[in-house]
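Note that one protein chain is taken out, while the other chains of the complex remain in position.
Each chain carries a letter (A and B) given by its place in the written order, and its residues are counted from 1.
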Amino acid sequence: MASVARKWLADRTGSSALLERMRARQIQKNSVVHYIGAMLVFLFLLEVASGILLLLPYRPDPAHAHASLTAIVGRLPYGALVRGIHAWASHFFVALLVAHLSITLLLRRFKEPNELVWWSGLLLLAVGIGLAFTGSILPWSQNAYLQARVSSEMIGQGPLFGPWLKHLLRGGEHVSPWTLNHAFGFHTGVLPAATTMIIGMHVVFVQRRAKAPEGPTIPAHPDFTLRVAALATFLLVVIVSLATFAPIPLGSPADLREVITGEVRPPWYFLFLHELLRAAPPRLLGLESPKFILGALSVVAAFAFALPFIDRRGSRITMFVGAVFIVLVVLLTGHALL
Amino acid sequence: MGDDDPHEGQDRRDFLGMAISGTAAALGVMAVYPVAKFLTPRDDAGPRSGTLGKVDLFLRGTAKTVMVGERPALVIRLDDGSFRAFSALCTHLQCVVAYAPERKQIECPCHRGVYSLEGQNVAGPPPRPLDAFTVDVVNGIVMVSEG
Partner (left out) sequence: MRCFEKLVAALACALLVGVAAPAAAAPGDPPAGTAPAAKKEEADAGAPEAEKKKRPERDANTCLTCHRTLTDKKLRVVAEEYEHSVHRDERIGCVACHKGNPLDPTVQSHDKTAGFVVRPTHQQMSAICGGCHEDPTFVRRFNARLGVDQRKLYDLSRHGKIAGAGDQNSPTCTSCHGSHAVLPVDSPNALANRRQVKDLCAKCHADKEYMKPYGLPTAQTEKWQKSVHGKAFAEGHEKAPTCTGCHSPHAGTLPGTATVAALCDRCHQDERDLFLKSPHSRAFRKLGLADCVPCHGEHDVGRSSWLSGMTPDSSCSKCHAKDEKPRKVAEEVARILNDIEAEEHGVSVAVTEARREGLLVPDASYALDRLRTSKIRLIATVHTLDVRQLTDDANQAKSVANEARDIIGRARRDRQLERRGYFAAIGAASLLFVLLLLKSIQLARRRRRSEP
């Protein structure tokens, strides 16, 4: 019965050809990067599904945003679960993005013929964090509003495009109700579309490389797909458990008139930057330290983009420097969290 | 997943494959129920926080209370048909205030605090005016929101 259905579909979609190709295609055995990549795709799909569900009852204007979310979590059946999945999966998404990139860097997989893969990957990091950040603004809670302010302030210190980006994110000079509208547009329209396209390109680039993988391999189907399915199920179980037993609180509604006392912290993925800015002396090398630090980071980012050209052979120096950088970021984030 | 290379352990492999398909199908069905309930609107609940119902059922010169998010709101329909909405909690000791249609003012039963129809604290102990809420009539339904 199942095989009849399968044949019916296969005849019409050409899926059998795809499956054959996948059976022939070999993937490196025990390649963590591949598994993390597959998990990232799974998480993205999960976010899109839960996001679409949340999109329907959510009201994106400042007067109603928080109230609509309160109602989703408090009154809509399984609303708390859907929102919890969406919130927790986003954290996993960013964490795995960083892990995926770090491992790729340390294994020096950016060298030829992987340049396009590397660049599309860097872009995915940017849009991924963009998605997480714009998403965190949408509840329009007091915390969300303050985090938006602090984060966009930091971004605004960047060189060249910094102030423009800040304006774009904020929808103006200051964080205002327009910020929410911009965040909504980015989070539900621009960024998901961009991410889908870039993921597509990334996967295609991975597939189309002329070089075959070195070392022991397994077929993409059914071995790899089976393992990915198992991992995805496991990840789903973890996320749903967290959503049920460790819900992320919504916080109180944003009050733009309230006087802010005490420190405001950006979301965890920006904490390393926040710590750096806090610990730095007022001026560094003749520039105001925020500008210096953001400028330095931009230089690092430019370097990362240029890596396939700068370091053609994938030397160990890159590995060490990369490792040091990653460890620093992790330590700073850990220090800020504790 | 079922029609792989024909090797030994046919029965066991098939069983595993079937078990996987079966469990996956069951999970899929189990996921449908929450999604369906999530998307089905319920009249009393739902994210339409602050929904008061049809505007024609709201008589002029009367008032109703509705929850907006976590806050109770007092919604008054004036004689001319327009709406006013304020936080229903008195700014003195957070008693629930009520509309007095005979005197066209909002009164707190606890210490005789009085607010005008603009929410201004005009008599009694209340130290501040009532927070104003926004009322919109969308498709004939009265909706109240903060701010």
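For the reader, a short list of remarks on this structure follows.
Quick note on the criterion: contacts are C-beta pairs under 8 Å (C-beta built on N, C-alpha and C of every residue); 3 or more make two chains touch, one makes a residue touch a chain.
Values in this document were obtained by computation on a predicted structure and should not be read as measured data.
The undisplayed chain touches these shown chains across the complete complex, A, B. The omitted chain makes contact with just one of the residues B:L39, B:L57, B:V96 or B:L117: B:V96. Within the full complex, the residue among A:V32, A:V237 or A:L287 touching the omitted chain is A:V237. The residue touching the chain not shown here, chosen from A:D61, A:E153, A:D223 or A:D311, is A:D223. From the options A:L19, A:A80 or A:V321, the residue with contact to the unseen chain in the full assembly is A:A80.
Touching residues on subunit A toward the chain that is not drawn are 70, 73-75, 77-78, 80-81, 218, 222-223, 226-227, 229-230, 233-234, 236-237, 240-241, 244, 247, 249.
Residues of subunit B that touch the chain left out of the display are 1, 4-5, 7, 9, 12-13, 16-17, 19-20, 23-24, 26-27, 30-31, 33-34, 65, 67, 69-72, 88-89, 93-96, 109-112, 124-125, 127.
Criterion: only the chains that are shown with their structure count from here on.
Those residues of subunit B that touch subunit A in the shared complex are 1-4, 21, 34-35, 37-39, 42, 45-50, 68-70, 134, 145-147. Of all residues in subunit A, those touching subunit B in their complex are 2-3, 53, 56-59, 62-64, 66-72, 75-79, 81-82, 222, 226, 253.
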